[in-house]
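All protein chains but one are shown at their positions in the complex.
For chain A:
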Amino acid sequence: MTATLKDATAIVGIGQTAFARHLPQSEKELACRAILAALADAGIEPSEVDAFASYTMEETDEVEVAKAIGAGDVTFFSKIGYGGGGSCATVGHLASAVATGQATVGVAWRSRKRGSGPRPWKNTAVQLPTPGQWTRPFGLLRPADEIGMLARRYMHEYGATRDHLFNVAMACRNRANANPAAMMYERPLTREMYMTSRMISDPLCLFDNCLETDGALACVVVSAERARDCRQKPVYVHSVAQGLPAQHHGMVNYWNDDPLSGPAWTAARHLWKQADFGPQDVDVAQIYDAFTPLIPLSLEGYGFCGRGEGAAFTEGGALEMGGRLPVNTGGGGLSEAYVHGFNLINEGVKQLRGVSTSQVPDATTCLVTAGEGVPTSAILLRS
C-alpha cells in the first residue's frame, strides 16, 4: 500500500491581522493574533495545537508562539528555507505530519514587518541566500535587480513586453480594489500610471514590485476526518510539492543550462503527478507575485501554457474575473499585502469556501504557489 497525502488533511481555519505600511504591534504579537484568529475560525482550542510550521526567515520561533497562545505539548515543528519559496511548504509539512500521525492540529504562520522594519539591502551584514561574492559587488543588490535580469532575458527571448507585465499588475490591483482588507483597496491603477512610474530595476518599475507590508497570517491544518466536525467547510489539501531543480542557484539562477525554467517546473511535475486533475481543471490560482514577471514564468512552469507563452497568456483579460484563469483574487503580494505569499494560501481557502471578495463562481479547485526563482513549493486545494 502506498501512503498518499491526497485529501488526507484539510485547512479548517484561517486568520490574519490588518495589513499596513506600519503596524504598532511587534511581529511576535502579530503572529499570535493571526494564529488565535485562525484557531477561532476553526473552532479549535489553542491548547489542542501540537504542530507548528513557518519559514526560516520567520523571526518569531514556535517556542515563543506555543507558550504565548497556550499550546499543549508540541510534537512536530518545522521551518522552511528560501524566503517566499517556503509558504506552501508550511502547509505541506503540516499535512505530512498530521497524515502520518505525528500531530493532530497544525498551525502554519508568517508574521512580518517588512513595511516599517529593515530591508535586507539596507543592511549588508544580513544577506539573502545567494552566492554574494559573484553578484553583490557588481551592484546586483536586491531581489528586484536579480529578477529584473531574468525578466529582461525573458522579454528578449519571447517578445514579452511591459504591457504584459502591466496585465499582471492590473489583474492584482483590480482584485485588491474589491478587497477591503487590501492595502490597495479602492486605489485603482491605470496603464498611464504604470508606464510613467519610476523604475526600480529597469525593466521593472514601481508597480512590478510587491508592497512593503506589516502583517501576519495563519492557517490551521487537521485530518480530513477531524475537519468534518469543524466550524468551517473543509478545504482539502489535495497535492503538495516542493521544488529544487538540478543545478539550481537560488534567486540568481543564472548558471544552469536554462535559467528561465525555474523551480516552478520541478514542483509542478510532482504536484500534478499526485493530483486527480490537471491545470485545465483549475478554477482559480494564487500565484506568488513578489514581482510581475514571476506570474508568466509560473504560468509556464505549472503547465497553464507552453514555454515562452506566459506573457501572451496574460492578454485579453485572461487573469481577470471571468478570464481563462483568475489569479490572486485578494490582490496578491502586488496589491493586497506582501507577507511572503501567505495571503495567497488564505485567499485560496476563501475561494473554496465561496467567501472571497472576488469570488470565482462555484470554484472547487485552486492552485497556490510559493516564490518562483527560489527553491519553491506549491499546493493544490479542493473543496
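The criterion applied here is as follows: a contact is a pair of C-beta atoms (placed from the backbone, for glycine too) under 8 Å apart; a residue touches a chain by one contact, two chains touch by 3 or more; residues count from 1.
Everything below uses one rule, namely that contacts and distances are computed from a predicted model.
Asks: Which one, "NADH-quinone oxidoreductase subunit C", "Cytochrome c oxidase, cbb3-type subunit I", "Binding-protein-dependent transport systems inner membrane component" or "OB-fold domain-containing protein", is the UniProt name for the chain you do not see?
Replies: Hidden chain identified via UniProt as "OB-fold domain-containing protein".
Asks: Which of A:11, A:66 or A:150 sits in contact with the chain that's absent?
Replies: Of the listed residues, the one touching the omitted chain is A:150.
Asks: For the chain left out of this view, which of A:136, A:233 or A:324 touches it?
Replies: A:136
Asks: Looking beyond the chains shown, say which of A:73, A:192 or A:257 touches the absent one.
Replies: Residue touching the absent chain, from the options given: A:257.
Asks: Residues on chain A that touch the omitted chain in the whole complex?
Replies: Residues 121-122, 124-125, 127, 130-142, 144-145, 148-150, 152-153, 156, 198-204, 247, 249, 252, 254-257 of chain A touch the chain absent from view.
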